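One protein chain omitted, others in place.
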Amino acid sequence: MEKTEYNYDIVRSFVNWSIVWGVVAVLVGVIVSFQMVEPGLNFAPYLTFGRLRPIHTNAGIYGWGVGVIFATFLYIVQRLCKTRLWSDGLAKFQLWFFNATIIASAVTLLLGYTTSKEYHEMEWPIDVMVVILWVAFAVNIIMTIIKRREEHMYISLWYMMASLIGVAILYLTNSAAMPVSLFKSYSAYAGTNDANVHWWFAHNAVAMALTAPPLAMFYYFLPKSTGVPIYSHRLSIIAFWSLIFMYLWTGAHHLLWTPVPDWIQTLAMAFSVMLIAPSWGSVFNGYLSMGGQWHQMRENYLVKFLIVGITFYGMQTLQGPMQAVRTFSAFIHYTDWIPAHIHMGTMGWVSMISFASIYFLIPRVYGRQLYSIPLANLQFWLILVGQLIWSFSLWIAGVLQAGMWNAMNPDGSLTYTFLETMVEMYPYWWVRAGGGLIYFAGILVFIYNLYMTVQKGESVPSAAAFAEGRA
Amino acid sequence: MDLASILYLGVTIGLFAVFALIVIRTYSKKRKERGEIAKYRMLDDD
Partner (left out) sequence: MWEKKPVLLLIMATGAILVGTIITMVLPFAWVNTEADRIESVTPYTALQQEGRDIYIRDGCNNCHTQTVRPLVAEVIRYGDYSKSGEFVYDRPFLWGSKRTGPDLARLGGKYPDEWHYKHMESPRAMVPKTNMPDYGWLADNQLNPQKIKRKMDVLGFPYTDDEIKALAGKNEMDAIIAYMQKLGSDIPWREAVEITIVGDLQNPFKGDAAAVSAGKLLYMENCAQCHAEDLSGDIGPELDGANYDEAELFELIYLGIPDGGMPPYSKLGAQKVWQMVNYLQEGQ
């Protein structure tokens, strides 16, 4: 009877649409990676690297990332609160408005309507749409939590609520602009102020959209998949407060050595290093939850995705603070090392957790057993190998280029011209494009597997039979 | 030490105190059961 109680329709729709936008994000990513090695692949004015790259990043963050957040949060909130969604109608509106917003973003970016601010390129009318969308989502989640039938709030709900508030504050503040027309506006802040506000936004968008939500998913789907509770709920609470407090100080580590005042840079550097503690609080909590359960890494594909995902998070949150230190930033910033770092987080951490979440959800919301576990394992290896090739090629490239930029002759002149350092990048960019293709193949396997599950999967008599997620 | 340094030091110590209080509160014996119950409850929502 539980089945009729929860709204799974909306979860199904958001899963499907988030995958659609995920494919767009990866496909455009592959295209721009080839444009970097072969400039002839730019077709002016619309299909050039400069216009496509924001579509890649925004489709990835807002289409795939936020799409999965919508799908999983709307599921998790109902289960953890043991009650149906507060408003089905609002959720339905949210679904269609979400797709309208993403389509409007893609079209306007292609036409060149952009603010140029990274991960916030969309012009002001789309900012308005995003705000409406987020409010609809937040109201529904918060009201569902308020009317919950389970007194205790599990840690996933904490992270969800922080994310709702955080994204709202960040997005609104960074949207402030003076409109010239429907498609053009100028930032309300100028120069150094604009830079500081923007990277406060951009770094914390990573915190509130690409860290807190995947943590909420991880904390929910890991125990659900293994069948044993997380190691420590109290540790997750300490990590929670530390994380959301410290993250907001660190935006300026993207601006080391720029004209932003030194004291802001120093604070950003210090807090970035301190952030290792709450980040690894969650990583350890995940690992320790596996005590006595490590055999499930072999037996349960969901656990494999989740634990490798949290491992990527651990690596990401060690590498990030390292890059936030002035001396290391001086060497590595502006090189290909940086995209390598970002993609370890997005392709590794966020997407691994998202794939696991979707694999967990599909049998439950469609009532069908997964079509093929071997295919899920194949996808796991394709995306793991694809991502590692992607990042390692560019880490090497970044160190190489940084070394060449800094190389000097005994007489104090530069050893290499800029072009000489760029030409050295081509082989690595080719390898990176190859890594992207392998990753894309993994996504195609994923979609095929899900499609076959929905079409041909054995029907599941009751969701309870799958409670442990060991299909 | 000038006023600003004392102020900075005060804020820093204050923050550490808040952190210590959160840890002490969360890990107090009194709250052990209440603090951990949610992780068991979430498993029987199916």
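To keep things simple, chains are lettered A and B as they appear, and every chain counts its residues starting from 1.
The criterion applied here is as follows: contacts are C-beta pairs under 8 Å (C-beta built on N, C-alpha and C of every residue); 3 or more make two chains touch, one makes a residue touch a chain.
What you see is a predicted model; the values in this text were computed from it and never measured.
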Selected from A:Pro223, A:Gly281 or A:Pro339 as touching the chain missing from the view: A:Pro339
Contact partner of the left-out chain, one of A:Gln78, A:Gln94 or A:Thr114: A:Thr114
Touching residue (missing chain; options A:Asn42, A:Asn99 or A:Gln293): A:Asn42
Among A:Ser18, A:Ser187 or A:Ser351, the residue in touch with the chain that has been omitted: A:Ser187
Absent chain, residues of subunit A that touch it: 35-39, 42, 44-45, 48-51, 53-54, 112-118, 142, 145-146, 151-153, 157-158, 161-162, 164-166, 169, 173, 178-181, 184, 186-187, 189-198, 200, 241, 244-252, 254-255, 257-261, 264, 267-268, 271, 330, 334-336, 338-339, 405-409, 411-415, 417-419, 422-423
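The working rule: only the chains that are shown with their structure count from here on.
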For the subunit B and subunit A complex, residues of the former touching the latter: 19, 22-23, 26-27, 31-32, 35-43, 45-46
Contact set on subunit A toward subunit B in their complex: 2, 79-80, 82, 150, 152-156, 220, 223-224, 227, 229-230, 232-234, 237-238, 241-242, 463-464, 467
